[in-house]
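Here's the structure, in C-alpha coordinates; my notes come after.
Heads up, one of the protein chains got dropped from this complex, but the rest are sitting where they should.
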Amino acid sequence: MSTESLALPATTGTAPPERRLAGDLAIWVFICAELLAFAVFFVAYGVARARHVDMFNTGQLTLDRNAGALNTVLLITGSWFVVQAVARLRGGDPGGSAGRLLLALACGGGFLVVKVFEYKAKFALGISLSTDTFYMFYISLTFFHLMHVLLGMVILALLWNSLRRGPGPTTLSSLESGAAYWHMVDLVWIILFPLVYVMR
Amino acid sequence: MNAPALSPAPSPATPRAAHLVYAFLLAATGLTWFLGETGAAGPAVMAVLMGAALLKGLAVAGEFMELRHAPRLWQAVVAGWLFFVTGCLAAAYLA
Amino acid sequence: MSGAFTKSMARNIFYGGTVFFFLLFLALSFDTHQALPKRDHRAEITPQIAHGKKLVEVNNCIGCHTLMGEGAYFAPELGNAIARLGGREGIKGFIKSRPAEGIPGRRSMPQFNFSDDDLEAIAAYLEHVNKIDDANWPPNIQG
Partner (left out) sequence: MPFQSQGVAKYYFMAAIALFAGQILFGLIMGLQYVWGDFLFPAIPFNVARMVHTNLLIVWLLFGFMGGAYYLIPEESETELYSTKLAMLLFWVFLIAGALTIVGYLAVPYATLAKYTGNDLLETMGREFLEQPLITKVGIVIVALGFLFNITMTVLKGRKTAISTVLLLGLWGLAVFFLFSFYNPVNVVEDKFFWWWTVHLWVEGVWELILGALLAFVLIKVTGVDREVIEKWLYVIITLTLVTGVIGTGHHYFWIGTPEYWQWWGSIFSALEPIPFFAMTVFAFNMVNRRRREHPNRAATLWALGTGVMAFLGAGVWGFLHTLAPVNYYTHGTQITAAHGHMAFYGAYAMVVLCMISYAMPIMRGRAANSNKAQVLEMWSFWLMTIAMVFITLFLTAAGILQVWLQRVSDTPLPFMVVQDKISLFYWMREWTGVVFLIGLVLYILSFFVKGEEQAKAA
(Lines give C-alpha, C1' and ligand atoms only; values in the text may rest on other atoms or scores of the structure.)
Protein backbone atom coordinates (compact mmCIF):
# COMPACT_ATOMS: atom_id res chain seq x y z
CA MET A 1 0.00 0.00 0.00
CA SER A 2 3.01 2.30 0.11
CA THR A 3 5.73 3.17 -2.33
CA GLU A 4 8.74 2.35 -0.23
CA SER A 5 9.15 -1.03 -1.88
CA LEU A 6 10.04 0.78 -5.10
CA ALA A 7 13.63 0.97 -4.05
CA LEU A 8 14.88 2.67 -7.14
CA PRO A 9 18.06 4.61 -6.44
CA ALA A 10 17.30 7.52 -8.74
CA THR A 11 13.74 7.99 -7.60
CA THR A 12 13.09 11.49 -6.44
CA GLY A 13 9.82 10.39 -4.94
CA THR A 14 7.74 12.88 -6.91
CA ALA A 15 7.26 10.95 -10.17
CA PRO A 16 3.77 9.45 -10.27
CA PRO A 17 3.68 5.72 -10.90
CA GLU A 18 3.20 4.82 -14.53
CA ARG A 19 -0.37 4.10 -15.56
CA ARG A 20 -0.63 0.62 -16.94
CA LEU A 21 -3.19 -1.41 -18.86
CA ALA A 22 -3.48 -4.91 -17.47
CA GLY A 23 -3.10 -7.47 -20.23
CA ASP A 24 -2.11 -7.47 -23.86
CA LEU A 25 -3.17 -4.53 -26.00
CA ALA A 26 -4.46 -6.99 -28.61
CA ILE A 27 -7.07 -8.39 -26.21
CA TRP A 28 -8.25 -4.88 -25.45
CA VAL A 29 -8.75 -4.13 -29.12
CA PHE A 30 -10.84 -7.28 -29.30
CA ILE A 31 -12.74 -6.39 -26.10
CA CYS A 32 -13.62 -3.05 -27.66
CA ALA A 33 -14.93 -4.79 -30.77
CA GLU A 34 -17.03 -7.13 -28.60
CA LEU A 35 -18.38 -4.31 -26.49
CA LEU A 36 -19.34 -2.49 -29.66
CA ALA A 37 -21.22 -5.52 -30.97
CA PHE A 38 -23.09 -5.86 -27.67
CA ALA A 39 -23.80 -2.13 -27.60
CA VAL A 40 -25.44 -2.32 -31.01
CA PHE A 41 -27.40 -5.37 -29.86
CA PHE A 42 -28.57 -3.60 -26.68
CA VAL A 43 -29.60 -0.46 -28.52
CA ALA A 44 -31.46 -2.58 -31.07
CA TYR A 45 -33.29 -4.20 -28.14
CA GLY A 46 -34.18 -0.78 -26.77
CA VAL A 47 -35.53 0.37 -30.12
CA ALA A 48 -37.51 -2.81 -30.69
CA ARG A 49 -38.92 -2.64 -27.17
CA ALA A 50 -40.04 0.94 -27.65
CA ARG A 51 -42.05 -0.21 -30.66
CA HIS A 52 -43.66 -3.21 -28.94
CA VAL A 53 -43.79 -2.29 -25.24
CA ASP A 54 -46.67 -4.64 -24.46
CA MET A 55 -45.15 -7.62 -26.20
CA PHE A 56 -41.87 -7.11 -24.36
CA ASN A 57 -43.51 -6.64 -20.97
CA THR A 58 -45.68 -9.73 -21.41
CA GLY A 59 -42.76 -11.83 -22.56
CA GLN A 60 -40.52 -10.59 -19.80
CA LEU A 61 -42.96 -11.80 -17.12
CA THR A 62 -42.49 -15.37 -18.34
CA LEU A 63 -38.72 -15.28 -17.76
CA ASP A 64 -37.08 -16.92 -14.78
CA ARG A 65 -35.73 -13.98 -12.78
CA ASN A 66 -34.34 -16.23 -10.07
CA ALA A 67 -32.21 -18.04 -12.61
CA GLY A 68 -31.06 -14.70 -14.00
CA ALA A 69 -30.14 -13.37 -10.57
CA LEU A 70 -28.40 -16.60 -9.63
CA ASN A 71 -26.39 -16.39 -12.83
CA THR A 72 -25.43 -12.81 -12.04
CA VAL A 73 -24.12 -13.93 -8.67
CA LEU A 74 -22.22 -16.81 -10.28
CA LEU A 75 -20.59 -14.52 -12.81
CA ILE A 76 -19.51 -11.84 -10.34
CA THR A 77 -18.25 -14.50 -7.98
CA GLY A 78 -16.26 -15.99 -10.85
CA SER A 79 -14.83 -12.57 -11.59
CA TRP A 80 -13.92 -12.14 -7.95
CA PHE A 81 -11.97 -15.40 -8.04
CA VAL A 82 -10.21 -14.35 -11.24
CA VAL A 83 -9.12 -11.11 -9.55
CA GLN A 84 -7.67 -13.21 -6.74
CA ALA A 85 -5.94 -15.50 -9.24
CA VAL A 86 -4.18 -12.53 -10.81
CA ALA A 87 -3.17 -11.16 -7.42
CA ARG A 88 -1.78 -14.52 -6.35
CA LEU A 89 0.29 -14.96 -9.47
CA ARG A 90 1.67 -11.45 -8.99
CA GLY A 91 2.53 -12.46 -5.47
CA GLY A 92 4.51 -15.40 -6.74
CA ASP A 93 1.99 -18.09 -5.90
CA PRO A 94 1.12 -19.89 -9.16
CA GLY A 95 -0.40 -22.83 -7.33
CA GLY A 96 -2.85 -20.63 -5.45
CA SER A 97 -3.56 -18.77 -8.66
CA ALA A 98 -4.43 -22.00 -10.47
CA GLY A 99 -6.73 -22.95 -7.60
CA ARG A 100 -8.65 -19.69 -7.87
CA LEU A 101 -9.01 -20.24 -11.60
CA LEU A 102 -10.60 -23.60 -10.92
CA LEU A 103 -13.09 -21.91 -8.61
CA ALA A 104 -13.85 -19.37 -11.32
CA LEU A 105 -14.31 -22.20 -13.80
CA ALA A 106 -16.73 -23.84 -11.40
CA CYS A 107 -18.76 -20.63 -11.31
CA GLY A 108 -18.77 -20.57 -15.12
CA GLY A 109 -19.90 -24.20 -15.11
CA GLY A 110 -22.69 -23.30 -12.71
CA PHE A 111 -23.76 -20.55 -15.07
CA LEU A 112 -23.98 -23.06 -17.91
CA VAL A 113 -26.03 -25.50 -15.86
CA VAL A 114 -28.53 -22.84 -14.80
CA LYS A 115 -28.77 -21.64 -18.39
CA VAL A 116 -29.39 -25.13 -19.72
CA PHE A 117 -32.28 -25.62 -17.29
CA GLU A 118 -33.66 -22.21 -18.15
CA TYR A 119 -33.51 -22.92 -21.89
CA LYS A 120 -34.96 -26.38 -21.47
CA ALA A 121 -38.00 -24.96 -19.72
CA LYS A 122 -38.46 -22.37 -22.47
CA PHE A 123 -37.96 -24.74 -25.37
CA ALA A 124 -40.38 -27.18 -23.78
CA LEU A 125 -43.02 -24.48 -24.18
CA GLY A 126 -42.22 -24.35 -27.89
CA ILE A 127 -40.53 -20.97 -27.65
CA SER A 128 -38.01 -20.34 -30.43
CA LEU A 129 -36.24 -17.52 -32.24
CA SER A 130 -39.25 -17.17 -34.49
CA THR A 131 -41.88 -16.91 -31.73
CA ASP A 132 -41.90 -13.13 -31.53
CA THR A 133 -39.50 -10.20 -31.39
CA PHE A 134 -39.14 -10.32 -27.62
CA TYR A 135 -38.19 -14.00 -27.50
CA MET A 136 -35.97 -13.47 -30.54
CA PHE A 137 -34.00 -10.93 -28.51
CA TYR A 138 -34.14 -12.95 -25.32
CA ILE A 139 -32.70 -16.04 -26.99
CA SER A 140 -30.28 -14.16 -29.23
CA LEU A 141 -28.81 -11.96 -26.52
CA THR A 142 -28.55 -14.66 -23.87
CA PHE A 143 -27.21 -17.22 -26.32
CA PHE A 144 -24.68 -14.80 -27.76
CA HIS A 145 -23.60 -14.03 -24.22
CA LEU A 146 -23.59 -17.71 -23.28
CA MET A 147 -21.13 -18.42 -26.07
CA HIS A 148 -18.89 -15.73 -24.62
CA VAL A 149 -19.05 -17.45 -21.24
CA LEU A 150 -18.01 -20.67 -22.97
CA LEU A 151 -15.13 -18.96 -24.76
CA GLY A 152 -14.10 -17.33 -21.48
CA MET A 153 -14.10 -20.75 -19.83
CA VAL A 154 -11.93 -22.19 -22.59
CA ILE A 155 -9.49 -19.33 -22.03
CA LEU A 156 -9.48 -19.85 -18.26
CA ALA A 157 -8.94 -23.58 -18.72
CA LEU A 158 -5.95 -22.95 -20.99
CA LEU A 159 -4.53 -20.50 -18.45
CA TRP A 160 -5.08 -22.99 -15.64
CA ASN A 161 -3.22 -25.59 -17.65
CA SER A 162 -0.25 -23.32 -18.28
CA LEU A 163 -0.12 -22.33 -14.60
CA ARG A 164 -0.17 -25.97 -13.57
CA ARG A 165 2.72 -26.79 -15.87
CA GLY A 166 4.71 -23.94 -14.36
CA PRO A 167 4.47 -20.27 -15.28
CA GLY A 168 6.81 -18.78 -17.88
CA PRO A 169 7.82 -15.20 -18.56
CA THR A 170 4.59 -14.39 -20.45
CA THR A 171 2.15 -16.18 -18.15
CA LEU A 172 1.25 -13.14 -16.09
CA SER A 173 0.49 -11.08 -19.19
CA SER A 174 -1.63 -13.92 -20.59
CA LEU A 175 -3.48 -14.29 -17.30
CA GLU A 176 -4.17 -10.56 -17.20
CA SER A 177 -5.46 -10.72 -20.78
CA GLY A 178 -7.71 -13.66 -20.05
CA ALA A 179 -8.93 -11.99 -16.88
CA ALA A 180 -9.81 -8.81 -18.78
CA TYR A 181 -11.84 -10.89 -21.25
CA TRP A 182 -13.63 -12.73 -18.46
CA HIS A 183 -14.54 -9.47 -16.74
CA MET A 184 -15.88 -8.16 -20.04
CA VAL A 185 -18.29 -11.10 -20.17
CA ASP A 186 -19.36 -10.15 -16.64
CA LEU A 187 -19.72 -6.50 -17.58
CA VAL A 188 -22.08 -7.33 -20.44
CA TRP A 189 -24.27 -9.53 -18.24
CA ILE A 190 -24.54 -6.74 -15.69
CA ILE A 191 -26.40 -4.72 -18.33
CA LEU A 192 -28.19 -7.69 -19.85
CA PHE A 193 -29.81 -9.00 -16.67
CA PRO A 194 -31.77 -5.90 -15.64
CA LEU A 195 -32.53 -5.04 -19.27
CA VAL A 196 -33.99 -8.35 -20.39
CA TYR A 197 -35.23 -9.89 -17.12
CA VAL A 198 -36.34 -7.01 -14.95
CA MET A 199 -36.87 -3.61 -16.52
CA ARG A 200 -40.52 -2.99 -17.31
CA MET B 1 -2.29 3.27 -3.00
CA ASN B 2 -1.77 2.46 -6.62
CA ALA B 3 1.80 1.26 -6.43
CA PRO B 4 1.36 -2.47 -5.73
CA ALA B 5 0.74 -3.36 -9.34
CA LEU B 6 4.21 -2.11 -10.19
CA SER B 7 5.95 -3.33 -7.13
CA PRO B 8 8.65 -5.91 -7.71
CA ALA B 9 8.19 -7.16 -4.16
CA PRO B 10 5.61 -9.90 -3.57
CA SER B 11 2.14 -8.62 -2.67
CA PRO B 12 0.10 -11.80 -2.42
CA ALA B 13 -2.99 -10.18 -0.99
CA THR B 14 -5.90 -9.37 -3.20
CA PRO B 15 -6.54 -5.63 -2.95
CA ARG B 16 -9.09 -4.94 -0.25
CA ALA B 17 -10.99 -2.80 -2.73
CA ALA B 18 -11.74 -5.90 -4.80
CA HIS B 19 -13.55 -7.50 -1.86
CA LEU B 20 -15.52 -4.32 -1.26
CA VAL B 21 -16.48 -4.21 -4.94
CA TYR B 22 -17.59 -7.83 -4.76
CA ALA B 23 -19.80 -7.07 -1.75
CA PHE B 24 -21.24 -4.07 -3.55
CA LEU B 25 -21.97 -6.14 -6.67
CA LEU B 26 -23.81 -8.74 -4.61
CA ALA B 27 -25.87 -6.07 -2.88
CA ALA B 28 -26.75 -4.33 -6.16
CA THR B 29 -27.72 -7.65 -7.74
CA GLY B 30 -29.95 -8.31 -4.77
CA LEU B 31 -31.64 -4.96 -5.26
CA THR B 32 -32.19 -5.65 -8.95
CA TRP B 33 -33.67 -9.06 -8.17
CA PHE B 34 -35.90 -7.58 -5.46
CA LEU B 35 -37.26 -4.92 -7.81
CA GLY B 36 -38.02 -7.65 -10.30
CA GLU B 37 -39.83 -9.77 -7.72
CA THR B 38 -42.02 -6.90 -6.49
CA GLY B 39 -42.98 -6.28 -10.11
CA ALA B 40 -42.12 -2.62 -9.79
CA ALA B 41 -42.28 -0.71 -13.05
CA GLY B 42 -42.07 2.82 -14.35
CA PRO B 43 -39.45 5.44 -15.12
CA ALA B 44 -38.19 5.75 -11.55
CA VAL B 45 -37.59 2.01 -11.26
CA MET B 46 -35.95 2.04 -14.67
CA ALA B 47 -33.63 4.82 -13.50
CA VAL B 48 -32.68 2.83 -10.40
CA LEU B 49 -32.03 -0.32 -12.45
CA MET B 50 -29.95 1.42 -15.08
CA GLY B 51 -28.16 3.45 -12.41
CA ALA B 52 -27.31 0.29 -10.50
CA ALA B 53 -26.11 -1.38 -13.70
CA LEU B 54 -23.98 1.65 -14.49
CA LEU B 55 -22.39 1.69 -11.02
CA LYS B 56 -21.82 -2.06 -11.09
CA GLY B 57 -20.23 -1.76 -14.52
CA LEU B 58 -17.99 1.08 -13.41
CA ALA B 59 -16.91 -0.94 -10.39
CA VAL B 60 -16.10 -4.02 -12.46
CA ALA B 61 -14.24 -1.94 -15.05
CA GLY B 62 -12.34 0.14 -12.49
CA GLU B 63 -11.37 -2.49 -9.98
CA PHE B 64 -11.62 -5.93 -11.62
CA MET B 65 -10.38 -4.89 -15.05
CA GLU B 66 -7.86 -2.62 -13.30
CA LEU B 67 -8.79 0.32 -15.49
CA ARG B 68 -8.45 2.58 -12.44
CA HIS B 69 -4.71 2.20 -12.92
CA ALA B 70 -4.78 2.20 -16.71
CA PRO B 71 -4.12 5.07 -19.13
CA ARG B 72 -7.05 7.46 -18.96
CA LEU B 73 -7.99 6.84 -22.58
CA TRP B 74 -8.82 3.20 -21.84
CA GLN B 75 -10.68 4.17 -18.72
CA ALA B 76 -12.69 6.61 -20.81
CA VAL B 77 -13.45 4.04 -23.50
CA VAL B 78 -15.05 1.52 -21.16
CA ALA B 79 -16.74 4.10 -18.95
CA GLY B 80 -17.96 5.81 -22.11
CA TRP B 81 -19.39 2.51 -23.33
CA LEU B 82 -21.29 2.09 -20.06
CA PHE B 83 -22.68 5.61 -20.12
CA PHE B 84 -23.57 5.28 -23.80
CA VAL B 85 -25.39 1.97 -23.41
CA THR B 86 -27.29 2.81 -20.23
CA GLY B 87 -28.08 6.27 -21.62
CA CYS B 88 -29.43 4.89 -24.89
CA LEU B 89 -31.50 2.26 -23.07
CA ALA B 90 -32.95 4.88 -20.73
CA ALA B 91 -33.76 7.10 -23.70
CA ALA B 92 -35.37 4.22 -25.58
CA TYR B 93 -37.40 3.36 -22.46
CA LEU B 94 -38.69 6.91 -22.13
CA ALA B 95 -39.34 7.33 -25.85
CA MET C 1 5.58 -2.74 -20.57
CA SER C 2 2.57 -0.48 -20.88
CA GLY C 3 0.54 -1.12 -24.01
CA ALA C 4 2.31 -4.29 -25.03
CA PHE C 5 0.84 -5.90 -28.10
CA THR C 6 2.11 -9.34 -28.92
CA LYS C 7 1.71 -11.03 -32.24
CA SER C 8 0.98 -14.40 -30.66
CA MET C 9 -1.91 -12.87 -28.70
CA ALA C 10 -3.28 -11.28 -31.89
CA ARG C 11 -3.00 -14.62 -33.66
CA ASN C 12 -4.77 -16.49 -30.87
CA ILE C 13 -7.59 -13.98 -30.91
CA PHE C 14 -7.90 -14.40 -34.65
CA TYR C 15 -8.25 -18.16 -34.46
CA GLY C 16 -10.45 -18.09 -31.37
CA GLY C 17 -12.69 -15.33 -32.71
CA THR C 18 -13.07 -16.97 -36.12
CA VAL C 19 -14.02 -20.35 -34.71
CA PHE C 20 -16.37 -18.66 -32.24
CA PHE C 21 -18.30 -16.68 -34.81
CA PHE C 22 -18.37 -19.50 -37.29
CA LEU C 23 -19.91 -21.79 -34.68
CA LEU C 24 -22.47 -19.12 -33.90
CA PHE C 25 -23.27 -18.86 -37.60
CA LEU C 26 -23.71 -22.62 -37.80
CA ALA C 27 -26.02 -22.54 -34.79
CA LEU C 28 -28.19 -19.87 -36.42
CA SER C 29 -28.14 -21.77 -39.71
CA PHE C 30 -29.29 -24.87 -37.89
CA ASP C 31 -32.20 -22.98 -36.37
CA THR C 32 -33.05 -21.58 -39.80
CA HIS C 33 -33.06 -25.08 -41.19
CA GLN C 34 -35.60 -26.08 -38.52
CA ALA C 35 -37.80 -23.06 -39.14
CA LEU C 36 -37.75 -23.07 -42.95
CA PRO C 37 -40.42 -25.68 -43.77
CA LYS C 38 -43.09 -23.39 -42.32
CA ARG C 39 -42.04 -20.55 -44.61
CA ASP C 40 -40.95 -22.14 -47.88
CA HIS C 41 -43.91 -24.53 -48.36
CA ARG C 42 -41.52 -27.26 -49.49
CA ALA C 43 -44.19 -29.90 -49.12
CA GLU C 44 -46.01 -28.39 -52.08
CA ILE C 45 -43.10 -28.74 -54.50
CA THR C 46 -44.24 -30.97 -57.35
CA PRO C 47 -42.09 -32.38 -60.19
CA GLN C 48 -43.67 -29.70 -62.36
CA ILE C 49 -42.47 -26.93 -60.05
CA ALA C 50 -39.02 -28.52 -59.94
CA HIS C 51 -39.00 -28.57 -63.74
CA GLY C 52 -40.00 -24.91 -63.78
CA LYS C 53 -37.09 -24.03 -61.53
CA LYS C 54 -34.73 -25.85 -63.83
CA LEU C 55 -36.09 -23.98 -66.87
CA VAL C 56 -35.65 -20.66 -65.10
CA GLU C 57 -32.05 -21.66 -64.41
CA VAL C 58 -30.97 -23.08 -67.77
CA ASN C 59 -32.40 -20.08 -69.58
CA ASN C 60 -30.52 -17.77 -67.23
CA CYS C 61 -33.56 -15.69 -66.32
CA ILE C 62 -31.69 -14.04 -63.44
CA GLY C 63 -29.23 -12.71 -66.02
CA CYS C 64 -31.80 -9.93 -66.56
CA HIS C 65 -34.43 -10.32 -63.82
CA THR C 66 -34.31 -10.45 -60.05
CA LEU C 67 -35.91 -13.31 -58.13
CA MET C 68 -36.75 -12.21 -54.60
CA GLY C 69 -34.46 -9.27 -55.27
CA GLU C 70 -31.44 -11.29 -56.36
CA GLY C 71 -30.14 -11.33 -59.90
CA ALA C 72 -29.72 -8.59 -62.50
CA TYR C 73 -31.49 -5.25 -62.41
CA PHE C 74 -32.28 -5.02 -66.12
CA ALA C 75 -35.82 -6.39 -66.06
CA PRO C 76 -38.68 -6.63 -63.55
CA GLU C 77 -38.83 -8.75 -60.40
CA LEU C 78 -40.00 -12.35 -60.92
CA GLY C 79 -40.95 -13.28 -57.36
CA ASN C 80 -44.33 -11.56 -57.62
CA ALA C 81 -44.66 -11.65 -61.43
CA ILE C 82 -47.58 -14.06 -61.22
CA ALA C 83 -49.54 -11.49 -59.23
CA ARG C 84 -48.48 -8.55 -61.40
CA LEU C 85 -49.26 -10.19 -64.74
CA GLY C 86 -52.56 -11.65 -63.66
CA GLY C 87 -51.95 -15.32 -62.91
CA ARG C 88 -50.57 -18.21 -64.91
CA GLU C 89 -52.24 -17.24 -68.17
CA GLY C 90 -50.75 -13.77 -68.00
CA ILE C 91 -47.23 -15.14 -67.50
CA LYS C 92 -47.57 -17.67 -70.28
CA GLY C 93 -49.03 -15.15 -72.71
CA PHE C 94 -46.26 -12.66 -72.01
CA ILE C 95 -43.42 -15.14 -72.53
CA LYS C 96 -45.02 -16.51 -75.70
CA SER C 97 -45.57 -13.11 -77.27
CA ARG C 98 -41.96 -11.86 -77.26
CA PRO C 99 -40.83 -10.95 -80.81
CA ALA C 100 -37.78 -12.94 -81.94
CA GLU C 101 -36.01 -9.88 -83.32
CA GLY C 102 -36.77 -7.69 -80.32
CA ILE C 103 -38.50 -4.32 -80.22
CA PRO C 104 -36.66 -1.52 -82.07
CA GLY C 105 -34.79 0.71 -79.63
CA ARG C 106 -36.21 -0.95 -76.54
CA ARG C 107 -35.31 -3.71 -74.13
CA SER C 108 -37.06 -6.96 -74.89
CA MET C 109 -37.07 -10.48 -73.62
CA PRO C 110 -35.76 -13.07 -76.11
CA GLN C 111 -38.18 -15.54 -77.69
CA PHE C 112 -37.39 -18.89 -76.04
CA ASN C 113 -39.86 -21.06 -78.04
CA PHE C 114 -41.04 -22.97 -74.97
CA SER C 115 -43.45 -25.87 -75.32
CA ASP C 116 -46.81 -25.58 -73.59
CA ASP C 117 -45.67 -27.98 -70.87
CA ASP C 118 -42.60 -25.90 -70.22
CA LEU C 119 -44.64 -22.70 -70.03
CA GLU C 120 -46.98 -24.37 -67.56
CA ALA C 121 -44.02 -25.48 -65.45
CA ILE C 122 -42.51 -22.00 -65.37
CA ALA C 123 -45.83 -20.52 -64.34
CA ALA C 124 -46.24 -23.15 -61.62
CA TYR C 125 -42.78 -22.41 -60.29
CA LEU C 126 -43.37 -18.65 -60.20
CA GLU C 127 -46.66 -19.26 -58.43
CA HIS C 128 -44.78 -21.32 -55.85
CA VAL C 129 -42.15 -18.60 -55.36
CA ASN C 130 -44.85 -15.98 -54.90
CA LYS C 131 -46.25 -17.96 -51.95
CA ILE C 132 -42.94 -18.13 -50.05
CA ASP C 133 -43.08 -16.13 -46.84
CA ASP C 134 -40.36 -13.58 -47.59
CA ALA C 135 -41.31 -10.99 -44.96
CA ASN C 136 -43.66 -9.10 -47.29
CA TRP C 137 -41.07 -8.25 -49.84
CA PRO C 138 -41.31 -6.53 -52.35
CA PRO C 139 -42.97 -3.45 -50.89
CA ASN C 140 -45.61 -3.29 -53.62
CA ILE C 141 -46.86 -5.02 -56.73
CA GLN C 142 -44.37 -3.22 -58.98
CA GLY C 143 -41.55 -5.26 -57.45
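Order of writing sets the labels: A, B and C. Residues in every chain begin at 1.
We adopt the following convention: contacts are C-beta pairs under 8 Å (C-beta built on N, C-alpha and C of every residue); 3 or more make two chains touch, one makes a residue touch a chain.
Values in this document were obtained by computation on a predicted structure and should not be read as measured data.
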Shown chains that the omitted chain touches within the full complex: A, C
Absent-chain contact - pick from A:41, A:80 or A:197: A:41
Hidden partner chain, residues of chain A it touches: 26, 29-30, 33, 36-37, 40-41, 44, 48, 129-130, 136-137, 140
Missing-chain contacts mapped onto chain C: 5-7, 10-11, 13-14, 17-18, 21-22, 24-25, 28-29, 31-32, 35-36, 39-40, 42, 45, 49-50, 53-54, 56-64, 66-77, 100-108, 110, 112, 128-129, 132-135, 137-143
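One rule holds in what follows: only the chains that are shown with their structure count from here on.
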Category of the chain touch graph - line, ring, star, complete, other: line
Where chain A and chain C are represented by their mean Cα positions, the distance between them in whole Å: 41
Geometric centre distance via CA averages, chain B-chain A, whole Å: 13
Multi-partner residues of chain C (at least 2 other chains): 2-3
Sites on chain B at which at least two other chains make contact: 71
Interface residues, chain C side, partner chain A - complex: 1-6, 9-10, 13, 16-17, 20, 23-24, 27, 31, 34-35
Chain B residues within the chain A interface of the complex: 1-15, 18-19, 22, 25-26, 29-30, 32-33, 35-37, 39, 41, 45-46, 49-50, 52-53, 56-57, 60-61, 63-67, 69-72, 74, 77-78, 81-82, 84-86, 88-89, 91-93, 95
List of chain A residues in touch with chain C within their complex: 18-21, 24-27, 30, 128-130, 143-144, 147, 151, 154-155, 170, 173-174, 177
